[in-house]
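Shown next, in structure tokens, is the structure this report addresses.
One chain of protein is taken out of this complex; the other chains stay put.
Naming follows writing order (A and B), and every chain is counted from residue 1.
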Amino acid sequence: MNTPAPAPGSDQPTLLSLRGICKSYAAPVLTDVDFDLHSGQVHALVGANGAGKSTLSRIVSGLTPGDGGAMTLGGQPYAPGGKAEAEAAGVQMVMQELNLVPTLTVAENIHMGHLPSRFGWVRRSVMNAQAREALTAAGLGDVDPSAPVSTLGVGQQQMVEIAATLRRSCRVLILDEPTAALTDPQIDLLFEQIAMLKQRGVGIIYISHRMDEIFRIADRITILRDGRVITAQPTGELTMDVIIRHMAGRDPVEATDMGERTPGAVKLRVEHLSRGKAVRDVSFELRGGEIVGLAGLVGSGRTETLRAIIGADRPDAGCVYRNDSSTPVKIRQPRDAVRAGIAMIPEDRKQDGLLLSQPVRANTTLATMGAVSTAGWICSGDERRAASRFNDIVELRGAGIEQNADELSGGNQQKVVIARWLMRDSEVMLFDEPTRGIDVAAKWTVYRELADLAGRGKAVLVVSSDLRELMAICDRMLVMSAGRIAGEFTRGQWTYDDIMAAAFSNYLNRKS
Amino acid sequence: MFESRIGRNLWHSRPRLCENQLQHSRGRLCHMLIMLIVALTLIGCGDRSSKPAADNDNPTIALIMKSLANEFFSTMADGARDHQKAHADEYSLIVNGIKDERDLAQQMSIVEQMIAQQVDAIVIAPADSKALAPVLKRALEAGVVVVNIDNKLDDGVLEQSGIDIPFVGPDNRDGARKAGEHLAKTLKPGDEVAILEGVPTAFNGQQRRAGFEDALKAAELKIVAVQSGQWEMAKANSVAAAMLSEHPNLKAIAASNDSMALGAAAAIKAAGREGQVKVVGFDNISAVQQMIKDGKILATVDQHGDQLAVYGIEQALAMLKGQAAADDRQTPTDLITAESIK
Partner (left out) sequence: MGELRPSRRAAIQRMAAEYAGMTLVLAALVGLFSAMSDHFFTTATFSTLANRAADLTVIAVGMTFVLVVAGIDLSVGSVLALGGSVLGVAMAQWGWPMPAAAALCIVTGLAAGAVNGAITVAWAIPSFIVTLGMLEIARGGAYLVANERTQYIGDAIAGIGAPLAGIGVSPAFMIALAVVIIGQIVLTRTVFGRYMIAIGTNEQVVRLSGIDPRPIKAIVFMICGGLAGLGAVFQTSRLGAADPNAGIGLELSAIAAVVIGGTSLMGGRGSVINTFFGVLIIAVLEAGLNQLGVQEPAKRLITGAVIVVAVVADVYRQKLTRARS
């Protein structure tokens, strides 16, 4: 089924060349990255979460400026000032997230930005005819160009987006996880498209977790780790094991031990939890006094699992038990979970965690208003004392309880959310990416916080995309892969390679 | 990314789409509403009038009112319905009203709807003295007999559009003059008086104001303020309250309708000047009769609202039979005072 590629590799002219690309946000994300893409080549970019793949593609597609280094495109210096400039130069990117307007028709989406028009009137017939051509080329001949995008399935939407991108003049095409929502036949169609583009001399940067796909279509693989290029080799010279070892690194930093803990009684038991395709038959236990990590690739269903446990999204099936009870907790909405002593600290603090325009005090006491009020009246003295006390426990520094939450640093914001649940005295705390977007020093205080919670006998579950962080702080690790629990490890028995292998396990072949 | 999505939404065709849909659905909604109103009206008319345009023997007359929520017009409509019941073998009746007295567009579309329904005659109380002329011209051209009641169409505009529509109704100026003269009798020359006028663009409002002014000036009273109460009670109340504060020697308020007279009376009471400031109104609505008996309102003018539409209908029937020319016809106005109510 593989089309014989026209001798991809260095004998073809170099299309895109990156030299010494650097980028830092709070910490360096990309360091001194070199990357070459030849005409008619599929060059895969692989690496663990946070290795810098997405940042690199954002720099190439003009979405983010690099801090240092130089790029050339077709031999000419290339420094796009924005996505539009990059597109004008022939660099197109299909994003991981859908970028379509659901209420507009397929044809309108495909022509977005350059609708065929005369005197300001859209020429619908021309537009639909051109769209039909593009759709047929993408194997979507049965899709009606005048149907609103929202009536299509997610996979078809993804293909429409690809079709829209392919219509534009294209020298370099960046595909970031393009197959996440596609069915197998659609993937085959996509790969046929890629083969055609290769023949036309287009260079393709292909980002995916799915190793089977990479081995199927990539001519060359570049492995990133911690923002550095570890190796760049033709696909034939690499094996799965080697790639995973490279992604993991030869010497994973051994866990900085966060103190000896002895797990106590079971605090939370999850059985056969399922929700759509994101969460499939997930079962596990959490004990008091232990920190359990929930590892997995982005999109493997970790956040969805947490949301299903606390009832933020209604699960399709499965039960949640507290302690050793044999009757499940009835959770229809987060209120029920909170009453049962289960709290979730969401990943997006600004969107889901904090009342940004409200003071720290109000944010701290939000879940426990009953304790600082009598018969519905807030006792402001009690409230201030409680807010101060719990923010002292989490060592909120450099901020007062009357300061608004949006004025705090990321680390302090996280502390305020933890203080809220400490005050509520929740027995089970589910953390989603607690250290995302906060600086290294603040990360350490969050680690101490987690250890402290476990020390108080709480059951703590931590979702993180930073595997080494989990290895440092957890007593036990669950690994999710494509919505399922793909492995469980206890401290001392795990290696980075094993965990990574488990995380990839359900992506290796499509049968899962 | 989210932002860029929104941006795209705004600058591409989505707004246009939305607008189209909105207009479309709004148009349909209006249409449905009109049909509903028509249907309800028919139900209200009783069975004999329930087959309007279809019946070829009897003419169908459409009565198009201003707001049916206004007591004055609903009384008028009731009078017309009673008349139709008594003369069911002579004509059928369709009664329509608009939601808001100033909703011209709706009244125009009702006229168009009636033309489309091929009624024989339209009897209309126009929401505006000028704006309705073109659509009524279309009605005439479609062979519909048009009679103007309540609010006289502007002569200049009628002349301009080259049409002739008879006005059947009271002389508002004369009626207001009667109320003004009755008021003047209780005052002495030089006393301060104020006028609460209706919507300044309405012809009957202008006529009533002019009638009040005729009488008050003739009695050498001092008109210290003329402001619009927009025909509404609450609005008139607040304007009257301000007049009372501003003019401590105010002796009387002449209001162009009874709703405004009620609002003015309430303001006088709130200011503690009951008995010191007199009020006259216009229309003789039921709520005002008690006030007149109690002496809180001095007088109002009855223009026989329940008969106004009937006069118009009779004129239309006469014209349909070829018995009458398209001439104006004046209907009576009577002064109502505490004596006349007893």
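Convention: a contact is a pair of C-beta atoms (placed from the backbone, for glycine too) under 8 Å apart; a residue touches a chain by one contact, two chains touch by 3 or more.
On a predicted model such as this, the values are computed, not experimentally measured, just so you know.
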{"item": "Option from A:D34, A:D316, A:E402 or A:D425 whose C-beta touches the chain left out", "value": "A:E402"}
{"item": "Sole contact to the chain not displayed, among B:Q160, B:T186 or B:S245", "value": "B:S245"}
{"item": "Contact partner of the left-out chain, one of B:D150, B:E232 or B:D302", "value": "B:E232"}
{"item": "Positions on subunit A contacted by the hidden chain, ascending", "value": "310, 312, 333-335, 337-339, 343-344, 346, 351-358, 362, 366-367, 369-370, 373, 376-378, 380, 384, 388, 398-404, 420, 424"}
{"item": "Touching residues (missing chain, whole complex) on subunit B", "value": "67-71, 74, 100, 200, 225-228, 230, 232-234, 237-239, 241-248, 259, 262-263, 265-267, 269-272, 285-288, 290-291, 294"}
